[in-house]
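I have placed the structure first, in the form of structure tokens, so that the comments after it can refer back to it.
Every protein chain except one is present and positioned as in the full complex.
The block that comes next holds chain A.
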Amino acid sequence: MEELCNLKYEEVQVGQEVPTFSHKFDRMDAIIYAGAGGDFNPIHVNPYFAKEVAMLPDVIAHGLFNMALLGKTVMDWIGDPGYLRKLSCQFRAPVIPEETVLFKGRIRDKLENNLVVLEVWAEKQDGTVVLKDGEATVYLP
């Protein structure tokens, strides 16, 4: 049987960083996510509506898409998706096509029962915070 998780609770340290995941947002991402996630709000898929009606610079990424990439970033690190126990964040700056977002995490605390708490967030290359005050709780064997 293949082991999915390659980390050990004993081996990780407070302050340790999760490898950063970088993604350049493309307008097709939002169209594909709308279909997969079921959110067809026109601010994500219709440039005319986004600009002329919602007064945004262009279509914007779904908040839940950005949050899923944040979850992926943590899962890439722990390996076993079933060990992600909790994920939360605030949605702040909108992301428009061609902008690159960096998804980051760092261990804040090691709890009892093999639980590890991370601060997680997402920011643009200029430092604008996209996902703020995020927290992830993971189980490590």
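For the reader, a short list of remarks on this structure follows.
Convention: contacts are C-beta pairs under 8 Å (C-beta built on N, C-alpha and C of every residue); 3 or more make two chains touch, one makes a residue touch a chain; residues count from 1.
By our rule, contacts and distances are computed from a predicted model.
Comparing "FAS1-like dehydratase domain-containing protein", "Transport permease protein", "RNA polymerase sigma-70 factor (ECF subfamily)" or "MxaK protein" against the UniProt entry of the hidden chain yields the protein name "FAS1-like dehydratase domain-containing protein".
When the full complex is taken into account, the listed residue touching the unshown chain is A:Leu69, out of A:Leu69, A:Val120 or A:Leu140.
Contact residues of chain A toward the unshown chain are 1-2, 4, 23, 29, 32-33, 35-38, 63-65, 67-69, 71-72, 75, 81-82, 84-91.
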